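First the structure, then my questions, so here it is.
Left out: one protein chain. Kept in place: all the others.
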Amino acid sequence: MPPRELSRGEVVILAERCKGCGFCIAYCPRGVLDVSDKFNSKGYHPPYVKEADKCVNCHFCEIICPEFAIYSVSIFERKEEIAGA
Amino acid sequence: MTARKKELPPHPMDHLLRVDRIPHIWCPGCGIGTVFGGILAAIQKSAFDLDRLAMVSGIGCTGRMAGYIKVDSFHTTHGRAIPFATGLKLARPDIKVIVASGDGDLFAIGGNHFIHAARRNIDMTVICVNNLNYGMTGGQQAPSTPLGFKTTTTPEGSPEEPFNFCHLADTCGAVYVARWTALHIRLLTNSIAEAMQKRGFSFVEVLCPCPSAFGRRNRLGSALDTLKLYHDRSVIKNDIDTKGAVIDFSGEIVVGKFVDRTRQTFLDYYQTIVCHKESEENSAEATK
Partner (left out) sequence: MREKAVKKGIYFMNGDHACCEGAIAAGCRFFAGYPITPATEVAERMSVRLPQVGGIYIQMEDEIASMAAILGASWGGAKAMTSTSGPGFSLMMENIGLAVCTETPCVICNVQRAGPSTGLPTNVAQGDMMQARWGSHGHYEIIALAPSSPQEMFDLTIRAFNLSEEFRVPVLIMADEVVGHMNERVVIPDEAEIEIVNRRKPEVSPEAYLPYRPGPDGVPRLPDCGDGYRIHVTGLTHDERGYPVMNAQAQAQMVERIVNKIRRNREKIIKTRSYYLDDAKVVVIAYGITFRSARSAVEEARQAGLKVGLIKLETVWPFPEELVRSVAKEVKALIVAEINMGQMVLEVERCAAGRCPVHLVSHAGGTVIRPERIREGIVSALKRKRRR
């Protein structure tokens, strides 16, 4: 990661695992997420990434989620992976 | 050069999960999933040999945890996870044994086993998810139900004062005692990791929302509302006397790491006193 630059993340949502509890949306410190209008096959509304640029890869959504339904990955690592693919 | 979109990595905990059983059975907003994630994160952080790790659980919502973790796991009878874990640990001291169960399983039907395993200082880590009732059976009174709170078997309010589990664990000789809530997920994860590294009987209590039963019956709102309640009322008081580690929904919910001490384990004494061997405390590593 380049020095003196803010950590940035890409949020991955596994919609089929979500049960719509809302923890991730409420506790994201950057307001990245909001409730989606869509349903998953169980009828829950998963979150969606409303403000992708604001994600700092803090992983709080990942660790507060009871369902293992959401996580973030560093965009810098992603860029390296994709470049090296 | 067009960058090929590489497949996203799976969820970081998928290698520790029985993904063929996910989504799990816990209700939307139930804190058990979060605690479970904390346990998995602590295991990951501690770099244990996953083939030398076992989870033993009892009956109840939390007891179902054993069915989702991808290590040797044992879903035993109601209240009997701790003695089962005792047998397992004594037969295989090299295996790290984690007991995960609920407040009713560990302290009502399992109460006797809890106090003796703590007294003996059997080397195991006990994680108690405390949702203040018996959730799986629909929300009955438990030894954790606060005075006056409603459950299906105390529709007018519980006429009993609950245990202070941390104080009980402390008094019985546990070498590590901590309490957190599901909201304190980072501190909880660290605490679980610490507890697992510890030799001896380690205990971590975690308060969790039960939106379907306890929360609903006591009009506590949604699980998010309960997390907000934890946020507003919880106070971290590390190292205090566990007598003061109270859970008062109209006052303070005291969380923190209360006890962290050293004591000879059952196996230590068994070796020196019964088998007449030299003390192995310095050389024996129960957590390899």
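Some points to look at:
Read from first to last, the chains carry the letters A and B; within each, the first residue is number 1.
Operating definition for what follows: a residue touches a chain if its C-beta (ideal position, glycine included) is under 8 Å from a C-beta of that chain, and two chains touch if they have at least 3 such contacts.
Computed from a prediction, not measured in an experiment: that's the story for all the values here.
Counting contacts over the entire complex, the absent chain touches B. Considering the full assembly, B:Thr86 is the residue among B:Thr62, B:Thr86 or B:Ser101 that touches the omitted chain.
In the complete assembly, the contact with the undisplayed chain comes from B:Thr76, out of B:Thr76, B:Thr125 or B:Ser202.
Although one chain is not displayed, its contacts with chain B can still be listed: residues 18, 21, 50-52, 54, 56, 66-67, 70-77, 80, 83-92, 94-95, 112-113, 116, 266, 270, 274-276.
Criterion: only the chains that are shown with their structure count from here on.
Mean C-alpha positions place chain A and chain B at a centre distance of 27 Å.
Put simply, chain A touches chain B in their complex at residues 12, 14, 16-17, 19-23, 26-27, 42, 44, 62-69, 71, 73, 78, 81-83, 85. Every residue of chain B that touches chain A in the complex is listed here, in rising order: 3-6, 8-9, 11-14, 17, 22-24, 26-34, 36-38, 41, 182-183, 185-186, 189, 222-224, 227.
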